[in-house]
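First up is the structure itself, then whatever we jot down about it.
All protein chains of the complex are present and in place, except for one that has been dropped.
A and B label the chains in the order they appear, each numbered from 1.
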Amino acid sequence: MTSPTLGPKLNRRTLVKGAAALGALQVTSPFLIQARGETPIRIGMVDPLTGVYAAPAGNEVMGAKLAAEQINAKGGILGRPVELLVEDSANDVGTGVQKARKLIERDQVSFVIGDVNPGIAAAISQVTSEKKVLHVVSGGHTDSITGKDCKWNVFRVCNTTRMEANSVSNVLFTKYGKKWHFITPDYAFGHTLYDACTDNLKKLGGTVTGNELTPLGTADFAAYLIKARAANPDVLILLVQGSDMINCLKQVVQFGLNKQVHVAGTQQELESLAGLPPEARIGVWMFEWYWKQPGVPGVEKFVADIRKVNNGNVPTARHWFGYVSAMSFALVANREKTLDAVKLATALENFELPDDVKLQPNKVYYRKGDHQLMTSAFVGEAQSKGKDDPEDLYRVDEVIPGDKTAPPVAETGCSVQWPS
Amino acid sequence: MSAQQSRKLIVLVAIWAVLLLAPYWMAPLGGYTALATRVLVLGLAAMSLNFLLGFTGVLSFGHAAWFGLGAYGAGLTLKYLALSTPLAVLAGMLLGGLCGAILGTLIVRRRGVYFAMVTIAFGQVFYYIAFQWSSLTGGDDGLRGFARQPIDFGFVKLDILTQDKAFYYFVLFCFALAVGAMAFILRSPFGRTMIAIRENERRARFLGIPIERHIWIAFTLSCFFMGFAGALYALVNNFADPRGLHYSQSGDFVMMAVMGGMRSFWGPLLGAAVFVVLQDYLSSITVNWMSFVGLLFVLVVLFFPRGLLGFFQRSRA
Partner (left out) sequence: MTLLLLFNITNGLIVGAFYVLMALGLSLILNLSNVINFAHGGFLVIGGYIAYAISPYVGFWGALLLAPPLTAIIGLAVERVLIRPLYGRDPLYSLLLTFGLAFMIEDGTRFIFGPQGKPFAIPPFLAQPLSNDLFFITGYRLFMVVMVFVAIALLFLLLRYTRLGIRIRAGTLDLETVAALGINVRMLRSLNFAVGIFLAGLSGVLAAGQLGLEPTMGTGLLMPSFIAIIVGGIGSLPGTLAGGLLIGVASGVTAVFFPAASEAVIYVMMAVILLIRPRGLFGEEGMMS
């Protein structure tokens, strides 16, 4: 596992001291201002590199690192080199908040990325808006970040639960059936996902045969699957994620449930499919980004670049999240020629990502009203192994643009308050 | 006064000087004020645990439960009851303390390994409740939507929300209150009795001391202090989450107490400082910081069981 930090700590501290000294000198010696061009611009990234989210977090960091390298190859931000400082939030809010403060106060970062854990992402966003630092939430999924808790300096890359539910519901209803049974992880993300799905189902005229709320970290889903089977649905919707998803899917297949019911869900990740035995790679899902997109500009190069640093493995949506987050800062800062957070935040609204960053066919931009990236949903079906590629575990059927899956701004509950 | 007394006074003055000037000497060393605030709060928690562990000799390994309850008490108060920081701190302290008092009655008859296991399990009950009762506590996402409120003294307003240094001094003030109370209790006859129980429980019993009652009182007091520390922690983060209740958090506190020196009053604060700073430093330079922290636990237990202060005291003697 590669170490996520760049440069030994002593260098950083010396740089900070050096920068402080330089800053002091500037007051007295105006002709030293040119020297400031050499101090790097720092992007701070807080992610749970240890704990249950370690795998997706590590991938996000990898994507951001690639972005930093590419930014520097093209001349950096405003002529200054970019330095990515990565801190481990250890999946603990106190640590995450502390690291965010450390990056902002001590390391003087200009931008913040983080956290995969939605609770920590929300807590960090309080710190960043207090300190007036631009903040992109790369992979934290709770809707309130671009909903009722939205902030002027916070933008988000990954989908909201509403977007995810809206993307698959039509397909599932028309192709697979009207009666849905849910396995829902018992925390905020699960609940909002469930609500979004059932809203769609009711609008389409379907019925919910039941909802099994499973505690996070459940290893044994037999009890819930027994009940689901007894309810006789058309579709079994699995909303669980990560290792819960792996265990649940495995058991669904072990019990032969997939022969009687259609299995589906909303968000699925390549990390989970890779962790499953081949016969359990089934179901209809949506991906937030997928690596195999023949003919789409920029994708092949990105895949090749990530393979070089990822033991030959292809990038997942998480790599892309980290990549986009870091690139967004560079693109908007270089275009606006400033580091002022308020100006950049204003510029990021309705900012459209270029081909080599969005890496998907549709128009992708940060929506003005809620700061949510209108990124596409890749709806498709899992497959046990690809025809040409051992890592092609998902067959993409449809790529739906983000502004078609996202609810209108008025429904998100977001009202951005700008500082006076 | 005697040489020993004046030495103790000098040490006390030195400690308070260091604490009062922390925001100023930390920055040039690569520290930051928020780190100092965190050390204070976790140090207070470690000292509260040590009140029971080091001075009464009772092994409670689930003590983070009262810490976490204090955090939730403060958070829930700020979110639903009143926008008042002092009230939040009081509420947190009461929640942690009262729950500890009630549960303490169930377990004071047990000792040693059994007591430890039961306290771990009880701690996990609270962790579990916080995790599951998501409509109240926010579940896995934690309790948010509250923030520490500036304190209005009438003639001046202490902005502890956005001013890091102001908040640090507020926490230091609370710390001083708690520590003062602890020192007072330990010096009192009750405190002496606690130490007697630690030294030789059977003999204390023969002397007619009601052991269970004393242990219960010590346990309860320790829980109130923990709740107090937990409430402050909620203010540090503007957040309360279930992980603050987990037994791994308890383990951290025990380690701080042991590492600093269980038999000394200030030891746990030193242990907390070392632990927090080390973890902060290590997790910035390597992803495998957990191995190093684990290794630290192992090495301290094997080679420095009396902690840093215990080590220094022995080499001086």
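Heads up, the rule we're going with is that a contact is a pair of C-beta atoms (placed from the backbone, for glycine too) under 8 Å apart; a residue touches a chain by one contact, two chains touch by 3 or more.
Just so it is clear, the structure is predicted and the values come from calculations on it, not from any experiment.
Within the whole complex, the absent chain has one touching residue among A:M62, A:L225 or A:V299, and that is A:L225. When the full complex is taken into account, the listed residue touching the unshown chain is A:L276, out of A:L276, A:A382 or A:V409.
Only one of B:L20, B:A82, B:L106 or B:A183 touches the chain withheld from this view, namely B:L106. When the whole complex is considered, the residue among B:V18, B:L207 or B:V298 that touches the unshown chain is B:V298.
In the full complex, chain A touches the hidden chain at residues 1, 50-52, 54-55, 58, 186, 212-215, 217, 219-220, 222-227, 229-230, 243, 246-247, 250, 254-257, 271-272, 274-277.
The chain not displayed touches chain B at residues 53, 59, 61, 106-107, 109-114, 116-118, 120-122, 124-125, 128-129, 132, 248, 251, 254-255, 258, 288, 290-291, 293-298, 300-302, 305.
Basically, only the chains that are shown with their structure count from here on.
With centres set at the average Cα position, the gap from chain A to chain B is 36 Å. Touching chain B in their complex are the following residues of chain A: 1, 3-5, 8-9, 13, 16-17, 49-50, 58, 87-88, 90-95, 97-99, 101-102, 105-106, 118-119, 122-123, 126, 130, 142, 149, 186-189, 191, 215-216. Put simply, chain B touches chain A in their complex at residues 27-28, 30-35, 38, 131-132, 134, 138-142, 144-145, 147, 161-162, 164, 233, 236-239, 241, 243-244, 280-281, 283-287, 289-290.
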